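Only one protein chain is missing; all other protein chains are in place.
Our next item is subunit A:
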Amino acid sequence: MNAIIQYILAFSALTIALVYLFKTFVWWPKKRTNKSCGNDDCGCH
C-alpha cells in the first residue's frame, strides 16, 4: 500500500514537471498583438 502511494506521488510529480516544462519551452503563448489603437484613430483625432 505504502509503495503504491509512493509511486502515485512520484508519478504525479513527474506529470506536473513535464506539463510545466512543455508549457515553458514548447507551448509559448501566442504573441499578443498591440491593440491599443481602436477603430477611431487612437483618439488622435
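Convention: a residue touches a chain if its C-beta (ideal position, glycine included) is under 8 Å from a C-beta of that chain, and two chains touch if they have at least 3 such contacts; residues count from 1.
The working rule: contacts and distances are computed from a predicted model.
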Name of the absent chain as recorded in UniProt (options "GCN5 family acetyltransferase", "NADH-quinone oxidoreductase subunit N", "Cytochrome oxidase subunit I profile domain-containing protein" or "Ferrous iron transport protein B"): "Ferrous iron transport protein B"
Footprint left on subunit A by the chain that the document does not show: 2-3, 5-7, 9-10, 13-14, 16-18, 20-21, 24-25, 28, 31, 34, 36-38, 40-45
